[in-house]
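Only one protein chain is missing; all other protein chains are in place.
== subunit A ==
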Amino acid sequence: MSRSRKLLIGTALAASLAAPALAERLGLGRPALPEEIAAWDVAVLPDGTGLPVGSGDVLTGEEVFLEVCATCHGEFAEGLDSWPVLAGGRGTLTDPRPVKTVGSYWPYLSTVFDYIHRSMPFGGAQTVSVDETYAITAFLLYSNGIVEDDFVLSNENFTEIVMPNVDGFYPDDRAETEHPLFSAAPCMENCRTAAPEITKRAVDLGVTPTDPDGRPAGTIPPL
């Protein structure tokens, strides 16, 4: 276990031991009603927890996508202008400029359903139905070459889909791979073998907003 996790758990235990108030309840708030929980808890977890009953196929998904998504994300989920690319990019994760999409990068299909259902389309969120969300998700699987064009996605077969990059992630390991390296007593004197040489200058790029006099925006005025 990482040092930071141990630290967290240690302090949590200390806090719970030192706080007898934890056991007392103030009687504030009121029980949430089932309708209220259903309205707000639409999260879907990687194992399918939270999936609503419903289904949608690729072709329906394409129709919905063209109607509500394609003006930003393109007809093939390839992304227009600088809007996010949702398909493609497989095998680019070690490239100089990786293309991180649903197909090339995202580990779980649950996230696709959950995020679209809750937060898309941008500016009109929570307007796509459960079945439409299944359909869009099926279309994105198709766009990413993961299913055939006759595929029907439902709450029944949802967890059978394994995303290409499902094994592409691992929990924070800085406590093992970095913190020991960076915890040695630092050099204080004669730390360099040669005089500093400039290798990069931000002024060469010229991409910072400027004041009218050409200085970086917000430069402190002369007295």
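Methods note: contacts are C-beta pairs under 8 Å (C-beta built on N, C-alpha and C of every residue); 3 or more make two chains touch, one makes a residue touch a chain; residues count from 1.
As a working rule, contacts and distances are computed from a predicted model.
S.K.: Pick from "Glutaconate CoA-transferase subunit A", "Sulfite dehydrogenase", "Protein translocase subunit SecD" or "Protocatechuate 3,4-dioxygenase alpha subunit" the UniProt protein name of the chain that isn't shown here.
M.R.: The chain we cannot see is, by its UniProt record, "Sulfite dehydrogenase".
S.K.: Using the definition of touch stated at the top, determine which of A:71, A:157 or A:177 touches the missing chain.
M.R.: A:177
S.K.: Go through subunit A and note every residue touching the omitted chain.
M.R.: Here the touching residues of subunit A are 3-5, 7-9, 11-12, 15-16, 19, 21-23, 25-26, 28-32, 36-37, 40-41, 43-47, 49, 81-84, 93-94, 96-98, 100, 102, 105-108, 110-111, 114-115, 118-119, 122-123, 125-126, 167-174, 177-179, 181-184, 186-192, 195-203, 205, 207-209, 215-223.
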